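Missing here: one protein chain of the complex. Every other protein chain is in place.
Showing chain A:
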Amino acid sequence: MSSIIHGAGAATALSTFNPVDSKKLVSPSRTNLSVRSQRYIVAGSDASKKKKSFGSGLRVGHSQKLIANAAVATKEADTSASTGHELLLFEALQEGLEEEMDRDANVCVMGEDVGHYGGSYKVTKGLADKFGDLRVLDTPICENAFTGMGIGAAMTGLRPVIEGMNMGFLLLAFNQISNNCGMLHYTSGGQFTIPVVIRGPGGVGRQLGAEHSQRLESYFQSIPGIQMVACSTPYNAKGLMKAAIRSENPVILFEHVLLYNLKEKIPDEEYICNLEEAEMVRPGEHITILTYSRMRYHVMQAAKTLVNKGYDPEVIDIRSLKPFDLHTIGNSVKKTHRVLIVEECMRTGGIGASLTAAINENFHDYLDAPVVCLSSQDVPTPYAGTLEEWTVVQPAQIVTAVEQLCQ
């Protein structure tokens, strides 16, 4: 069984994306869709020339050349896009999960309504019929206990995939995740490994209310011993799910409630995404925009506007929330010298805050402007639709921020 491990990820340009209505997430024109290339070399690799000042020297012609480069990359890679099958993101997760359960009998799934009901977001649909009740376990509502049980089972060698029906519910299991999941490998001097995957949907949805719109990545990020990844496309969802299950470390896989119906064509052959690697979504020259999960699509929407205005943003989906892929990010910062972080976490203590600190610490000399971080407001997510929209970052704000940074 050949397994292709892809370094960098897809550059997905959803040209008609409308951030307000998630139903229209299916991109009608497939010609723009570029599938990943093997080793994505950053287009425009004259980073070595180290032009430090873009200041007032924004040259429109330069950016057009780069876009042409991107188009070239698209066409080259397009030949491999002829095979493959199209599916929605939740189906991609299911496929990844099913393949791993086929491959390793130790993988089991536990969570509320994952079995007979098929999963509240259909990620585990059909698995209970195929694998039986002992491998796809419907638990009662007791996050603390079943997360603990998953961790205990992992200590003996099983590989449970624990689902929080909504990530917010896992706050009830915080003790188990922090103390037992994260720390047991260390406090036992390496005797026990905890190869669990904790996954579930989080993020701000469609008027789900404050308690069901939480972003837990900011709460979990300090826990030593765990890894966190956020998926954003069907391709990386399947790849990250598989990588997380195969990893010997505990991995928390953050999905987003609004991204489950994204459609994309993914390869037929087996592939895994690297857990610690960021994905180059759109190479550019003027500014680095770091984002993850749903905000990627807001950024790409803003990128369209920016390109029309003559800017050339480089968009990176950081994917790995813990640890940060400072290699990819660093290379990008060295090239563009400006960073904008767009995230869905709260302003205070979010992933963006840590990332800002990391970039300032490591790449201070390469920055021409302070790192700007656009995050959600520090408020509980309100129910009213308009208010909810203002809680999260919208494409217009991204455009404004880029314009200000690139002055």
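In the analysis below, a contact is a pair of C-beta atoms (placed from the backbone, for glycine too) under 8 Å apart; a residue touches a chain by one contact, two chains touch by 3 or more; residues count from 1.
As a convention for this text, contacts and distances are computed from a predicted model.
Among the names given as "Pyruvate dehydrogenase E1 component subunit alpha", "Queuine tRNA-ribosyltransferase accessory subunit 2", "CENPN protein" or "Integrator complex subunit 4", UniProt records the absent chain under the name "Pyruvate dehydrogenase E1 component subunit alpha".
Contact with the chain not shown here comes from a single listed residue; of A:M155, A:I341 or A:V392, that residue is A:M155. Checked against the hidden chain, the listed residues A:G126, A:P323 or A:G385 yield one contact partner: A:P323. Looking at chain A, the residues touching the absent chain are 108, 134, 137, 139-140, 142, 144-158, 175-176, 179-180, 184-193, 224-225, 227, 248-249, 275-276, 322-327, 330-331, 334, 354-355, 358, 361-363.
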